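First up is the structure itself, then whatever we jot down about it.
For this view, one protein chain was removed and the others were kept in their places.
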């Protein structure tokens, strides 16, 4: 079942095409600079929660999303900044979300693990490993029933393929021949557990054999190869040919999350993969193809850097998500149709005595544990 | 990955071996007569609940369990009478269980969907489709860790392979190379949904490809073929060679359960499969091999019939599971160590006002809905 | 909160989030006839599907088989296999698919054969459906209806007889209804289909074959409103699901003894109609809380708590009494199965005892 995709001799796409090359490179730089900024803000204690960075994996998100049409959809993961950016989200409301601002994509309610520009066709990041796969499949079923012609891409990691959700959703996609592309970003680890240990098969792609659709493995650090393989899978999906499992081989440079001590992988392995930098590789190809000049590349870098800087600066100044407003009408946040509004007596959510500290001025207002 | 097993030229097993043939035939007859009796009791309103009969599938349970050694274990399903009998359970406490007697294997608490002779190595029937697979895999891990040398067989249906539980458990069995045999009894339907519709692959066996262990499909109505394939899989498991997915192709003659109107399959299909009766087929082989005489076959039939009759008669006379005793100490039924006994103040389960009707004499004591 | 885009809209991405909650038409007087609870559920689905092609049903054996309890019946014949969709045995997958469909312009109803199998799908119900609207800051919502029968009484034993409403009621972001009669089975389901949020509709196996008058028209019963099918003076029974009819039967029997009981049918567990429920308790000063589910940390615990923390406490003439299922799995044997959940006799006995306390 496994086919190994080759990058096509790109004509109107790839490093040789100035417009395409610039766009892809810019997307990859946006992702990298955005995540570097996030990493930095985190290190400086200015960001809350945890963070899963996709630095090193930019070519996968970029190559796949480049293969999508405007109305197509994606479902993303805990490591979802790159997918979000590649699917066209603005950096400002993304950064605002991570900085817990009211102007964030999720109004400060979702944070990194739920970030999405819904209007751009992102069905949501997902804090649950494998959680987005059945959702993407359901969305693909809706596209098929509604005849929209849209394709849904579902991103997930190698580790997610060990979840029952992957299996059930892949099977549904297969039997109903849905317009969905299952993109497994294989970065060799699910947290600390390597694919060698978590599976007894050599590739994720061959798991497609259990469902009867193609499984394709591709160099996930080669944006052109990813694009080519994704283009083929998207065309198959759009043409009624059903799903594809696309495995993009890549690597995360950073730890799994903020608490990772990297005890499960060697410095050599990390160094080796860092040497296969998807951005540097693609720049080299662009220069080789002569489609963009050194100056133009520098322009892309500057643009990404400036956009991220602006996003940080502007969102820093934006108003915080407001706990008073939230507490005043929590049901409006929890439900699309909060009851109590049209049914007397039924209150969906009552603040019932919380938020005392908001009215207090004492320093003890913030309790130790909630920091 | 798929290998098609052939029945071996049996020497000390199979139709040609009088002892083996008699034993296998007796087991199949026990299953058939037991389930016919159950069907009848049900039709006469003397049995409660629902019932999933395996009439037509006897060769699968029998052939697989014949390949097991004394200390080996099985995990079973909602369609589990056959597995239970083939693994050596007594018919009397089985029938007593279905008749809601205190002397039933589960003391009337489990009924058909939870029937098991635990002491004989049956980890339990299971009302949850796919529910037993992770449990069997865990038991196999325990056997491996403890070095018992025992093998665990897990029975499940074709429909169960669409559950996430199957996928997760199969993968665990693979990566840890556990002594487990996953036996999929493919009777072509999960309730009303055919395998053609529920999977986009031709066989269940090929799903093993996703886990990296052998998948074998065998004629599940041929007890010798099942035995041969199971023997090979059990030997592999016991020898440290890891799991096998064994697909036994069979058919249930009766509806899925008591409420099935058989709208999803044709009369012709049913007739065709009934013609492939695993018992009649095996009898013909025995006679062909000359290992047992006609009279000996009749002796087997009589024995099975009488055993089942005795089981019905004796269990009819056994005392019912007693609601008063149950209510007097429900915690003893719910917990192996009911608290309250050793911790003052903590009561695990309190009857709190139930069972009024037990003390009432009025005809209204039994409420309409609970019949 | 979301853009107004019709289902027929051709552009995929905005349409994916373009579902606009239909606002329920004002309830109209309408002709009624007596049909079963299960027919009422089917009628609600049929009318909703006929009126709005975004409504689809999916579940195991809902097609030709007609549903494990025969509820979908002829819908497959009427609307075809695309809209009445048989699925593999994959509860997590199909609820997740429902979530994805709900996010993408459809109004899916997912049937789970027995509510016990929601265990398989809890991630999609709780971590996804219930939270997506909130987590996305309101940018999308999940108009998913999850239908599942609960309850014991059919001899199906521990894994097919649970009453799990407490879990769902405890989960922020879910609305939870338990229709106790045919009319509510239809009316609440229609409201659930209208609702822009995920609604868990817990039906009851024993009620499917019971009958009652049901409006012919698609008349909504509002989510969030309890009913008081009987008013009395001595005590107030608060009940859910199958216990409502047992309480009504008990109340009728008690009447003969001179004990006059109100019966409250909670109907919607979340959001909870405290006004109606506590109001009815205040009227009598005695509360008998009756449910099939185990008592410990249950829905009736909540009702008792509402009393204990409100002014209703001061109007109590006796301590609150909960009559609930035993904190035990449901056994198979009919004689055991019967004693682990409240029967009419138990209700009568508990009511008599309560009426004389204090």
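The letters A, B and C name the chains in turn, as written, and every chain counts its residues from 1.
Going forward, contacts are C-beta pairs under 8 Å (C-beta built on N, C-alpha and C of every residue); 3 or more make two chains touch, one makes a residue touch a chain.
Just so it is clear, the structure is predicted and the values come from calculations on it, not from any experiment.
S.K.: Given the contact definition stated above, which residue among B:141, B:270 or B:325 touches the chain not shown here?
M.R.: Spelled out, the listed residue whose C-beta touches the missing chain is B:141.
S.K.: Out of C:39, C:249 or C:327, which is the one that touches the chain we can't see?
M.R.: C:327
S.K.: May I ask which residue of C:138, C:173, C:198 or C:241 touches the chain that does not appear here?
M.R.: C:173
S.K.: Which of these touches the unseen chain: B:63, B:104 or B:220?
M.R.: Touching the chain that is not displayed is residue B:104.
S.K.: Kindly state which of the options C:219, C:307 or C:349 is in contact with the chain not pictured.
M.R.: Missing-chain contact among the listed residues: C:307.
S.K.: List the chain A residues touching the unshown chain?
M.R.: Output for chain A: 48-50, 97, 100-101, 106, 108-114, 126-131, 159-160, 162-165, 190-193, 197-199, 259-261, 263-264, 320-323, 326-327, 330, 333-334, 348-358, 360, 362, 364-367, 369-371.
S.K.: In the full complex, which residues of chain B touch the absent chain?
M.R.: Listed in rising order, the touching residues are 70-73, 75, 104-110, 114, 116, 118-121, 123-124, 126-128, 131, 133-143, 145-146, 148-150, 152, 164-165, 168-169, 171-172, 175, 332-337, 339-340, 342-349.
S.K.: Mind pulling the chain C residues that touch the left-out chain?
M.R.: 116-117, 119-120, 122-123, 125-127, 130-131, 134-135, 157-159, 166-167, 169-170, 172-173, 269-270, 272, 293-294, 296-302, 304-305, 307-311, 313-314, 316, 319-322, 326-329, 331
What we mean here is this: only the chains that are shown with their structure count from here on.
S.K.: In angstrom, rounded to a whole number, how far apart do the mean CA points of chain A and chain C lie?
M.R.: 37
S.K.: Could you check chain C for residues that touch two or more other chains and list them?
M.R.: Within chain C, residues 87-88, 90, 92-93 contact more than one other chain.
S.K.: Quick check: what residues of chain A touch more than one other chain, meaning two or more?
M.R.: Residues 164-165, 168, 171, 175 of chain A touch two or more partner chains.
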